[in-house]
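One protein chain is absent from this view; the other protein chains keep their places.
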Amino acid sequence: MMSDGPVPDVNRRQRTGIPEVVYADGKDPDVVADLLAAIHSADDRAALATRCSQEAFDEARRRFGAAAVIDPVARTITLGVTAPLGGRVVIVTAGTTDLPVAYECRNAAAAFGLSADVIGDVGIAGLQRLLDRIDVIRGYDIVIVIAGMDGALPAVVAGLVRAPVIAVPSSVGYGIASGGHAALNTMLASCSPGLAVVNIDNGLGAAALAARIVTAFRPAGEDTGRR
Amino acid sequence: MMSDGPVPDVNRRQRTGIPEVVYADGKDPDVVADLLAAIHSADDRAALATRCSQEAFDEARRRFGAAAVIDPVARTITLGVTAPLGGRVVIVTAGTTDLPVAYECRNAAAAFGLSADVIGDVGIAGLQRLLDRIDVIRGYDIVIVIAGMDGALPAVVAGLVRAPVIAVPSSVGYGIASGGHAALNTMLASCSPGLAVVNIDNGLGAAALAARIVTAFRPAGEDTGRR
Amino acid sequence: MMSDGPVPDVNRRQRTGIPEVVYADGKDPDVVADLLAAIHSADDRAALATRCSQEAFDEARRRFGAAAVIDPVARTITLGVTAPLGGRVVIVTAGTTDLPVAYECRNAAAAFGLSADVIGDVGIAGLQRLLDRIDVIRGYDIVIVIAGMDGALPAVVAGLVRAPVIAVPSSVGYGIASGGHAALNTMLASCSPGLAVVNIDNGLGAAALAARIVTAFRPAGEDTGRR
Amino acid sequence: MMSDGPVPDVNRRQRTGIPEVVYADGKDPDVVADLLAAIHSADDRAALATRCSQEAFDEARRRFGAAAVIDPVARTITLGVTAPLGGRVVIVTAGTTDLPVAYECRNAAAAFGLSADVIGDVGIAGLQRLLDRIDVIRGYDIVIVIAGMDGALPAVVAGLVRAPVIAVPSSVGYGIASGGHAALNTMLASCSPGLAVVNIDNGLGAAALAARIVTAFRPAGEDTGRR
Amino acid sequence: MMSDGPVPDVNRRQRTGIPEVVYADGKDPDVVADLLAAIHSADDRAALATRCSQEAFDEARRRFGAAAVIDPVARTITLGVTAPLGGRVVIVTAGTTDLPVAYECRNAAAAFGLSADVIGDVGIAGLQRLLDRIDVIRGYDIVIVIAGMDGALPAVVAGLVRAPVIAVPSSVGYGIASGGHAALNTMLASCSPGLAVVNIDNGLGAAALAARIVTAFRPAGEDTGRR
Amino acid sequence: MMSDGPVPDVNRRQRTGIPEVVYADGKDPDVVADLLAAIHSADDRAALATRCSQEAFDEARRRFGAAAVIDPVARTITLGVTAPLGGRVVIVTAGTTDLPVAYECRNAAAAFGLSADVIGDVGIAGLQRLLDRIDVIRGYDIVIVIAGMDGALPAVVAGLVRAPVIAVPSSVGYGIASGGHAALNTMLASCSPGLAVVNIDNGLGAAALAARIVTAFRPAGEDTGRR
Amino acid sequence: MMSDGPVPDVNRRQRTGIPEVVYADGKDPDVVADLLAAIHSADDRAALATRCSQEAFDEARRRFGAAAVIDPVARTITLGVTAPLGGRVVIVTAGTTDLPVAYECRNAAAAFGLSADVIGDVGIAGLQRLLDRIDVIRGYDIVIVIAGMDGALPAVVAGLVRAPVIAVPSSVGYGIASGGHAALNTMLASCSPGLAVVNIDNGLGAAALAARIVTAFRPAGEDTGRR
Partner (left out) sequence: MMSDGPVPDVNRRQRTGIPEVVYADGKDPDVVADLLAAIHSADDRAALATRCSQEAFDEARRRFGAAAVIDPVARTITLGVTAPLGGRVVIVTAGTTDLPVAYECRNAAAAFGLSADVIGDVGIAGLQRLLDRIDVIRGYDIVIVIAGMDGALPAVVAGLVRAPVIAVPSSVGYGIASGGHAALNTMLASCSPGLAVVNIDNGLGAAALAARIVTAFRPAGEDTGRR
């Protein structure tokens, strides 16, 4: 009578504005596919799985064919499409090795109804690369900044723009930077007030926070259910 | 010819929407007062100092009289008033010992033009205290949640509301919870996507993030300077 | 004359109520099988090995045939059956990726004479999943709660039930949650008094604690030897 | 309209069997006294405050007179008396410097309806001190063991008795043992299965766990409300 | 016959170019004064003591009168003067609360024969404060950068100048930044190659490294003893 | 009937060769004095208390007069005298700030029957100070080396002598060296094989280990009881 | 002209009583073999390599044939034989998974001229296993105790014997015990005075310390060179 199988949180989007996302790491490929199908059919929006293995990709391809979008760099599967919410989001990375986290973030943003642009490789070792692009970055409503090693880029950006800045530490680095803890602590300790920090490599979390912000503040529509 | 005195960042509000805040810890009381006067006169808005000592309070009272608002629990001094930006913010705490952080947050929010209500003592050990208030909390645009010890409250709140949730770990606790690191890690590791985390006891940072969000999304006005 | 081979603790069940359990990690498959046979024959109860490799499974199948019950998800081998002690135990998990720990716990409970039900996937990100089942959970004598990532579920459960709650952190998660230390610290720091915490991924330890509780309090029987 | 004062969790005892306990650290003495009075009057049982300052003691004495029992070593205030639940509990300490934690535990146990004996100074450096008392210890239903420094005593005890053993690390020690983390980790890593571990110096938590166990298993009475 | 008193390392300057410096923390004031006198008389250069207490200042004033220069912010005592070696050094700080470390560094540099200028309060939260001064900074041979909290300033500076950059983390900050460890790790993890890092608050160490560099590379003189 | 007072381990010397030592931190002065008297009278040897407060010194002076030897630097009280065991021990320190640990070690050694010489201030920053004394050091049977900060001295010594080297990290230092953990790890990680490491600031432990070595290997006497 | 090849420390045995040991991890198999041959030929004693790979074993077999003794569990190669020094050493382990460390220790002891017996699997979860053997253990001059997980066994043994006890933490365990740090800290924090602690899994270090003790105290012989 007891159940130990997955219990999809089918009304999470109604409660929080963000549908349940399948955390595929440690789940069987067919469980991942079942959950994607269940979430997608309940909502007629994009269903997303993150941290997928090649086996999960294969099963999704076999089961959903072209309806599933697979991104092997981001390690995501997206089933279906979400209508745009509005809101201009940019994802800025310190280096090209941060791109897998950036792509997870971009794909999650898309699944939540946000369109996000990516600007890569503007780390602070060559500050002019950032300064050359800062006016473009200032044109966005939300800025997500991903950095490993010293993790100093988000604080610099936050001192230059008015938008909320979401800082994502990445696990890029070695020695004291290994695992991303140095970058995480840099971001939390930032003397630029107003940085939002999420867990290491958590591109998904940054996208979810952006979606919450846009949902909370865009002109009220019929499907937000907030008021 | 070299200068080692304070260099107020007088155009920070123009760049980031948030004026410089005086971090009073480790500064002489008259330096704190000088900086408050300089920031306030540059901008005709509230100038704020945090982590003030009794000596700083005395100097502010002597120098500014009733124009300075002193909050000894929050350890803040506010000089002047900022016109409201709009945006409804609520600050929720797990226990009453988290209130000093909540009041720093509330006072900083006010200095940035936000009005914030405080709801104290709704920690998860008595979940119905939160559930009884959840509909009130759902009425706000931004929810700031402060918790020490296990730090679990923000994740529970984030699973129940649509608004962006800003999580502030507090240094309340002993043993493994001492210093607030356990609460911080709980918040970063949360399985409720979309939590924004700031440094331990950083009520100011949470208010600054809220101000950035409101500034970015409210109807454009003449003083935002964003576009 | 000295001996460096295994020395089975054959009267551990007489002393502590719990037989020795074979920790198979790092042991040769035939040593695991020898120990299982020795413990089982000394006691005519179930003998258990945890953290078994495929090689250990193969050797157990070869040696014991159908008398050995192999659970590859839990990584356990059980040889023989233990008569039920009584005591109603439920194992609750935050997510389906916690199930390997839950099954180790359930199998260990069975070897100790307890029957345990498993309720999976009721993490706090979707609180109503827990609230929907809380009356069922209240019907048990002992509640074991397994959670990774933020590890917040046991504290929430402990605030809602009267039974002793045994909290097991799992190593599910990434970044700051990697290895289960964040979940462990959350559980130790819980503001819900009365949580019993065990080591990360230690399903066995939770079952052993449950068995000690049931043994200590059930109506005295002939084989407890306590009074 | 918002409230940031304390919100006593008045039906916690109905839900969990354990009344709310006032954590006095960081609270004003009169708030502590108010909460004690509120909890006591709601329930006609003992109300308890832990981690009290001398100022809180003075206020309690002034307000409640002899009705409040003050224990300056344990740093507790108890207002009123709880009828005994039954259940035999013993608190064993490794050294006499662990006694403040033991007395917090004993006083909390009394407030929860348990009578607990204390056996001090039986650390493993002189193992015969424990072995001389082990038959006495075996006569109890629940054994709480408090140890600092190496924290090894609970594992030794757990290998010698059938009762559930609750391990409380204390912050006694210096160098690597400072703060109690070494003792905590020893207890979590114990190879004696079935240890319940609580936070460092958390005598209260051990008593609450003992109370949950006794409540869950004693013959059903009119005030448990469990079935 | 054995000696447990201080053994001044009188030929350290001959071996390493840097005289022994008295670490006053934990030493009696008269021992500090004795050592200063011994080092000064051996060498006819400035002798330096760091981390001095008020008692050490009083004793130095009593013993040496105006010959001792006392800096209570830097907590240093300097006895005598060292002839200049040449080499242009600048000390840059992120905030004014870093100045005690900067002054220890400047005083140590002076004792080693270097003249160092201090530029305070150019942290990255207001990047233009740094950019406004970067051409001045580029005019120095060695740049020492002191920062607490996020510790990001040295990496930004190192990306903009050709000189060797010596990074000194300061213990300014709270929460995750407390004690200076976050700043230290940021500096070690920097993606700007060529940062030299020293211990937290170690202004002395940065000055000693600068003195070694200048000694190694300036035109050979009679007292360097290197070749 | 239960006892929670101190239980002196009166036959510890018979079992282990080392009498119980009173750890005075956290104990009342009269308890310290009672224990010293009990241990001394049981054995007619020196009884030792470590980590004593001024109050404990005052009580010892009042109770024992000149029979008690008080060392305020080492924070020890010694009551009575132990006949010499033989064995030549030297205690070497890196700096003079390590001397309190050295004196605790010397006094403990004396209480255990060992005579120990102290050589102070031979840290590796001035290696010739060590090399000048190395032949003297080679004349001892056991070498105890105390160092804080980098903790490198014991490894250097161990590469130069044949005797067993006992390494004691001290809590001297700041920043990364604060608390003595860096020194401890250096000693444990040493590439000089054969270092015995004890806890930070544990002069007593080093003396006890030396006493065990001498006891184990000196010509058998009537009171060792080993064979 | 510069050399970056290995520089065997050929007179280490003369200086310290212990020959250089080849740390094979990260070295090419032929370098390992070259070093073994060089050390063996310089001294006509056993040369030892630890942490060897299968490739190193193969090369040693090819090069030295039966003259090399290979122990794949201990991961050691021994070339040649050392004449016995005397001294009775016993190696005690908590569990059978600690045996690889025990065998490294035994093989190193043999290479240093000590004969060591091994007693396995006497962990404290079944204390009578230790108590049954304690009189045998008391017959040795030096006791080496190896334990993972909680690491509590050495403290228990040290409270029962007079000999010096050398504690070796092993990396056996999971969760909080992973990597052996919990066991290490337990041993350092032990309240049984006189434990010598070495690095995690450092069987070699324990043997080297034992050899230093025996060398220092055995009757003076012609090859010790100490007096």
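Should a chain be cited, it is by its letter among A, B, C, D, E, F and G, assigned in written order, with residues numbered from 1 in that chain.
Simple rule for what comes next: a residue touches a chain if its C-beta (ideal position, glycine included) is under 8 Å from a C-beta of that chain, and two chains touch if they have at least 3 such contacts.
As the structure is a computational prediction, the values presented were derived from the model and not from experiment.
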- Note on the structure: Contacting the left-out chain: of F:G80, F:G113, F:G173 or F:G205, that is F:G173
- Query: Touching the left-out chain: which of G:T76, G:T186 or G:N199?
  - Reply: G:N199
- Message: One chain isn't shown here. Among A:C52, A:L99 or A:L114, which residue touches it?
- Response: A:L99
- Item | Residue among F:T16, F:T78, F:T96 or F:S190 that touches the chain left out of view | F:S190
- What residues on subunit A make contact with the chain left out of this view? 90, 93, 95-97, 99, 102, 117-122, 125-126, 128-129, 172, 174-178
- Write the list of subunit G residues that the hidden chain touches. 1-7, 9, 11-12, 15, 20, 23, 25-27, 31, 51, 169, 171, 179-181, 184, 199-202
- Query: When the complex is taken as a whole, what residues of subunit E touch the one chain not shown?
  - Reply: 12, 15-18, 21, 138, 141-142, 158-166, 184, 188-190, 192-199, 204-205, 208-209, 211-218, 224-227
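Definition applied: only the chains that are shown with their structure count from here on.
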- Query: Counting only residues that touch at least 2 other chains, which ones in subunit D make the list?
  - Reply: 12, 15, 95, 125-126, 158-160, 175-177, 181, 184, 188-189, 192-193, 199
- Interchain contacts, given as pairs of chains that touch: A-B, A-C, A-E, B-C, B-D, B-E, C-D, C-G, D-F, D-G, E-F, F-G
